[in-house]
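Got a structure here, written out as structure tokens. Questions coming.
All protein chains but one are shown at their positions in the complex.
All chains are identified by letter, namely A and B, in their written order; residue positions are counted from 1 within each chain.
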Amino acid sequence: MNLYLKLLSGSLRSRMQYKMNFLVSSLSYGLIMAVDFVLLAAILQRFDDVKGWNLYEVGLLYGISSVAITLYRVFCVEVHNFERYMVEGEFDSLLIRPVSPLSLLLTKNIDLSRIGGTIQGILILVISIIGLKLNNVELFLLLIYLPVTIVSGVLICFSLGLITATIAFWTQRIKDFQTFTLYAPFNAANYPMNIYPGWLKIIFFTVIPVGFMNYTPILFLLNKGGDLWNLALPPVVGIIFLCISLCFWKFGIRHYHSTGS
Amino acid sequence: MIQAQRLNKHFKIYETKKGFIGSFTSLLSSKHHIVKAVDDISFSVEEGEFVGYIGPNGAGKSTTIKMLSGILHPTSGEIKVGGLSPQKKRKEVAKKIGIVFGQRTQLWWDLPLRDSFDILKEMYKVPDEKYRQFLRLYDDMLQIGKFMDTPVRKLSLGQRMRGDLAAAMIHNPDILFLDEPTIGLDVNAKTSIRAFLKELNQNEKKTILLTTHDMDDIELLCSRVIVINHGKIVLDGTLEDLRKNIGLPSVMEVQYRVKPNTTEIQLEGIERMTWEYEKLVIDYDRSLLSSPLLLQNVTQWGEPVDIQMKEPDIEQVIQKIY
Partner (left out) sequence: MVYWILLQKSFMRNMQYKVAHLINNAASAIFGFVFIAIWVGVLQGKENESPYSALEMTYYIAAVQCILWLSGFLTAGLNIQNGVRNGAISLELARPTNYFLYVTSQEVGRLMYNLFFRSLPIGFVFSLTVGFYIPQYIPTYFFLCISILFAIIISINLHYLVGISACWTTEIDWAHFVNFTLLVGLGGQLVPIDLLPAPLSSITPYLPFAGAIYYPVMIFLEKISSEVLLIQLIWVVVLTSFNLWLTEKARQKLEIQGG
């Protein structure tokens, strides 16, 4: 823990050397997400709802999914940019330390410029909750549950990110895979799953289980269907998926031990 | 301290085909050939030894070091480092060894040197008192105090290497692996790093394994030399053994104003002399004939306008062993 704090403060200080750049990039990253949501609002302002979900309800899904992926981008930046370690052969220097390479990656750096996206997501959540409150929706359980669904979302996102990173042991480059395994699914999870055709739904509830992160619990919390079990699913799926990704990562490292880069 | 027994490392090289279809089929096909990067080598290093591990590029030096440090696992064979297998107990072994790769730094690029040390202190769980001792001692030995608060990216190559060496010693390991620590450094930096390594070995009794392309590193530091080529050990012995095998060939080039008419030059140690107009090229063995003595002689033969000394590189040395 002490080590983590040391690394965190180190990372912060090295970031702060480029203050202006840092401020601007965090602002602009948030801006892109904001415009995306404003456009959605523009559609829903005109057409009321999408398959029975109004703007504030979609906003909940949108906020949870955005906060989850941006928290991953902030705290797991080295896992996300793992490609570099393969392409530049820097993975060796992680294997000479008395600490596991994954803990080294997680503690090596944090990317604060992405925090703008997290704030944006939280803002969307706040707006949605206020909007729902004005419509007299019962929110007590939802507010209590919100941290659980966000943590589960980060777990699922981290697992997907780690699995994609592991692929780099074989392919070196993973940037194009990430669009497929992270960006596209998390963009899809901004909206309710019931709008998607069957085959997409199957993908989002199995191999890339982003549907469990927000859609499953919110469905129940907004009285749109499902039962109490819907609340247990996100953390369960998150933990199972985390285990799978850790196993795959271990397998990847064994492969690296025998082949090198 | 270090034992390697019948160590092998084979790599499968898959054939990749060109073109669009090819890149897909080569993913599926299993056509490959095997490269023996390290081919059945055994050696053991005792406590306090300073071993030079040399060979041409691609001979298997780095592969060996990577196996000794647990980065790569051998195809077959046994390794013990400080009594433990780096393959099975990587993290424990990591606490006993220090590693420096000359080509790339282990320091945090954007942070001051001090911060890198602070992080490593936590990583290796070095007690505060030990850490303070370390800082005092290494400021003495490497003079790192002057640039402790400079970000690593702003350090000169020589300063960075001193920082890297200190960082490798932060947990006071008994064994050091150094992969080309003097590469790209100027003469002054090389001298100070050699002095430091000598001190580590003699006063602190550290066991050191060093790879290098610089014959001076070997001559000035190593009590023992292991030469590897094509994955096999071709020589394992003292510096004396290496000398006996190949001598210590040096080249002196003397440019005379006028070509002297001296024809008979008899000095023990001269292997070959060739004239290129006014320039005399002398190959000689430094263990038999000292450079100052030769210098004294060449100035007597005529009036030199320029004298250059050339050191043979490792590649030439290896050639001579065969």
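Heads up, the rule we're going with is that a residue touches a chain if its C-beta (ideal position, glycine included) is under 8 Å from a C-beta of that chain, and two chains touch if they have at least 3 such contacts.
Being a predicted model, the structure only gives us computed values, none of them experimental.
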item: Residue touching the undisplayed chain, where the options are A:Leu5, A:Ile32 or A:Val207; value: A:Ile32
item: Per the touch definition above, residue among A:Ala184, A:Val207 or A:Val236 touching the missing chain; value: A:Ala184
item: Hidden partner interface residues of subunit A, rising order; value: 20-21, 24-25, 27-29, 31-32, 35-36, 38-40, 42-51, 173, 175-177, 179-180, 183-185, 187-188, 191-192, 194-197, 200
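Definition applied: only the chains that are shown with their structure count from here on.
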item: Whole-Å separation of chain centres (CA-atom averages), subunit A against subunit B; value: 45
item: Subunit B contact footprint on subunit A (complex, rising order); value: 2-3, 6-7, 10, 13-14, 17, 90, 92-93, 95-100, 257-260
item: Subunit A-touching residues of subunit B, taken from the complex the two chains share; value: 11-12, 63, 66, 69-73, 75, 87, 90-92, 94-95, 97, 99, 101, 104, 106, 108-111, 115, 118-119, 122-124, 151
